[in-house]
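Structure first, commentary second.
A protein chain is absent from this complex, but the other protein chains hold their places.
Which chain is which? They are A, B and C, in the order written, and residues in each are numbered from 1.
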Amino acid sequence: MAAIHFGYTISKPRAIDLDRNNLRKSDEILREMPELQTCIGCGSCTAVCTAGNLTEFNFRKVHTLVRRGEYQGAYEEMNKCMLCGKCRLVCPRGINTRGVVLLIKRKLGDF
Amino acid sequence: MKRVIIIGGGPAGMQTALCLVRRGIEPVIVECENELGGKLRNWHVLFPTFTPASDVLTELRRKVRENRIGVHLSTSVETFTDRQATLSDGRVLTCDAVVVATGFTLFDARIKEEYGYGIYDKVITSADLERLFNEGRVVQAAGEHPRRIAFLHCVGSRDEKVCQQHCSRVCCVTGVKQAIEMRRLFPEADVFNFYMDIRMFGPGYEELYREAQQRYGIHFVRGRISEAAPTHDNRLQIKAEDTLTGRPLRMSVDLLVLLVGMRANDQNAAWAADNGLNQAPSGFLQPKDLFLGNVRSGVEGIFYAGTVTAPKTIGETVNEATAAADAVADYLTTKA
Amino acid sequence: MKRNSWQDYQKQIADDRYYYARSCIRQNFFPGSERAFIDILTRDLGRDLLDDPKHSSCTGIGYHSDIVPLETIMTVVARQFSLMNEAGYENFVTSCITSFGIYTEILATWQEFPETEERTREHLRKATGREFVKPASLAHTSDIVFHFRDEIAARAKRRLVNVATGEPLRVVEHIGCHYAKIFPKSGIGGSEFPYVLAGMIEAWGGECVDYPERRHCCGFGFRNYLVQANRGYSIANSHKKLESMAPYKPDFIVANCPGCAMFLDKWQYAIAEMEGTTYGEDGHGIPVLTYEEMAGLVLGYDPWRLGMQMHQVDVEPLLDKMGIDYDPAAKYLGRNGKFIGKPETAAVNCGQSDLVYDMRE
Partner (left out) sequence: MNFFVPFCIPFIVGAVAMFITLAWKWGLWLYRLPRADKKRIVCGLPTRATLDAAGEVVCESLLHRRIFRVNPLLGYMHMSLAFGWFLLIAVGWAETIAYVGFRWVPLQGHVFFRYFATGLPHKPVFAFIMDLLLLFVLSGVALAWGKRFFSKRMGMRRTTRHVLGDRIALSALWFIFPARLIAESTTCALYEGGGFLTGTIGAWMGEHISTMTLLTLESVAWWFYSSCLGIFFVALPFSRYMHIFTEIPLIFLRRYRLRSDEKESSYDRFQVDACSRCGICIDPCQLQSVLGVDNVQSVYFLRDRRYGMLRAEVADNCLLCGRCAQRCPVQIDLNTLRINSRDRLHNIPAERRYDYLKGVDRSSGTGKVGYFAGCMTLLTPRTLVAMERIFHAAGEEVWWADRDGSVCCGRPLKLAGETDAACKMREYNTELFRKHGITTLVTSCPICLKVFREDYALDGIEVLHHSQYIFRLIQSGRLAIERGAGQFTYHDPCELGRGSGIYDEPRAVIEAIGLLLEPVDTRENALCCGSSVANTAITDGQQLQIARSVTAELEATGAGTIVTACPLCKKALGRGAVHAEVRDLSEIVADAVSK
């Protein structure tokens, strides 16, 4: 059936629906990088972020969304990272943030 | 008469001594500074009631004096066992039990270089601020008319990068208290508290937090400051992420106050090794258990009081000192 | 689970002598429903109701779209009250949820800020030379039907029961935001567990479906729908509700608000055309009824006289379940037997359109 275009589309729900989201990739990521689970969301990584100060890139938000099974666009976002490593130096939880960037890119390349 | 050596003459040490005297036991306080009082001496007012620290201190000191408790000032304990202590001046004191009330060490904020403490004049610690209040020199540090003052929570607490994983507990409410004090002193200034979590665990704390927001209009930003740099007009630019909006935030402030955490004394390790005491992963001495034995060390004749076991408030410390005296008395009675 | 919390939210509903204010949307999209309400009240229940041709739109849509200012709408409302006084009635009933919300809000505003009422009196006097007295009671037409639900049940020709299985029909009820979300005390059952439609359904033998998005808005939202750029957001709300209710396999939806009935019905068509998704049985839509239609069917009214051919989603499967006799061929014949035109077939429809009379043939 050819879809009719009425001049608007149905907005996608903004809610993170954990009943629907497939958390398999997220579980895989956490299995490989268990320390990511210890993030307390202080935002230090994003505050120092070289890329985040030039563009919308928000590392904390992207990896949190990924952990919630929201993979759409995560790969493209992570590609904004310059891997400079400042975030790793300030993380109070000692998370291997650069490793997280590379891991998410590796796991979510096809999303 | 039984004699008990109390290492440390802060609130915990003094209160333990007072309780022991009441039970007919002879306490001896060994204090490394030249007066009693510990870290409380430099404190201005206490949360959440803004009670002057000197009220508590004067009272404790007065009672210690009145009870003629033996005090060795400017003396530290080199080594000790449950039956004796070797002092820094070479004397050896014998005793029937030891209470360790050596408290904590303030985190050295210079280690968190990115905050600029010790580099920029506009960065001070919470302990500095208390001292400045006592000396009446806050205006000197903040300037006549500061427009903005920022507080940063969790400096040297909950931070693996400085090997301090524990929560120092008291900094959250100290930050709120000091923010209110600054706002009272500088009604024109905007005060911002940057926090990761606000932990208001004690009576009246949550109410104080609410008052800070409601009555004093203090801004709470959920994000950890990551960098501080000077601006051309001799202020300080700080950067953080405003995590609740998910965007980087930067602002210029006239004063940045770092709420420094409590860290374990370096000495704990050596003492623990000497006497078979347990050290918690945080470096603080680990009591026998946290419920029925929180002032006992697990080693006969050695007891703990106050923040030597974990960060605590003054109230908790004083209560624990009473409990420690009780446990010491129990021990000495059973032994006799 | 039987919830009784609705009993905490009761209101006085007049028993007779109503001044009836029509709804813009209902009289355009569901004209049979308003007719049915008048008929039920006057003929079946023998009550006095004035359908006054002089009253106007409450201008609520304009108000919620920031086109009509507050002073203006207050004056329009004051005029309606004045007309009611003139006709000698004091119980104001309104057919529209938006209007009901408007009247409630304005009465509350006047209560809270008497100076605004004074100003409105002045405006009304200046504009029309009229005076007004506030109504003794204000009710939505569904409140009235709820009020008489047991009387209607006593007169029922059919019940909300599947005649083939004897099981109660599963009904999704949708209240409409402005019924009780603004002033919870003004609706029966309050805003969390509104009982006005549920009471009718239970009284007439049906079973209410309690689904997660039960309280969610249909998505009309005035500006959200009226501005095409925002329409995707509007439809997304109905989409969310439909997704949420579909697993419960409801037999039909009954809506309180004319706008909600329209959107829950028409958006099913739009979603089916845009995404190919349908939510009812056999790949078709879920029929959407107004409570007047529901009452009408229970009282044995002819579905086409109730105007049910105006629905986007065909109601025939529901009529079949309830065991209602109807003439499929007469579907698109108007009151005078004239062909009124028929829609193109769409995924959400299922009626066999080749059976209907077409006068052009």
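By definition in this document, a contact is a pair of C-beta atoms (placed from the backbone, for glycine too) under 8 Å apart; a residue touches a chain by one contact, two chains touch by 3 or more.
All of these numbers come straight from a predicted model, not from anything done at the bench.
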Among the chains presented, those that the missing one touches: A, B
Residue in contact with the excluded chain [from B:G8, B:G37 or B:G116]: B:G116
Residues belonging to subunit B that touch the chain removed from view: 111, 113-114, 116, 119-120, 160-163, 226-229
Where the unshown chain meets subunit A, residue by residue: 35, 48, 50-51, 53-55, 79-80, 82-86, 88-91, 94-96, 98-99, 102, 105-106
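What we mean here is this: only the chains that are shown with their structure count from here on.
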Length of the line joining the C-alpha centres of subunit A and subunit C, rounded to whole Å: 45
Inter-centroid spacing, subunit C versus subunit B (mean Cα positions, whole Å): 66
Centroid distance [mean C-alpha coordinates] between subunit B and subunit A, Å: 39
List of subunit B residues in touch with subunit A within their complex: 114, 154, 158-161, 196-197, 222-227, 239-243, 246-249
Residues of subunit C defined as touching subunit A within the complex: 228-229, 231-233, 235-236, 239-240, 270-271, 273-276, 347
Touching residues (chain side subunit A, partner subunit C) in the complex: 1, 3-13
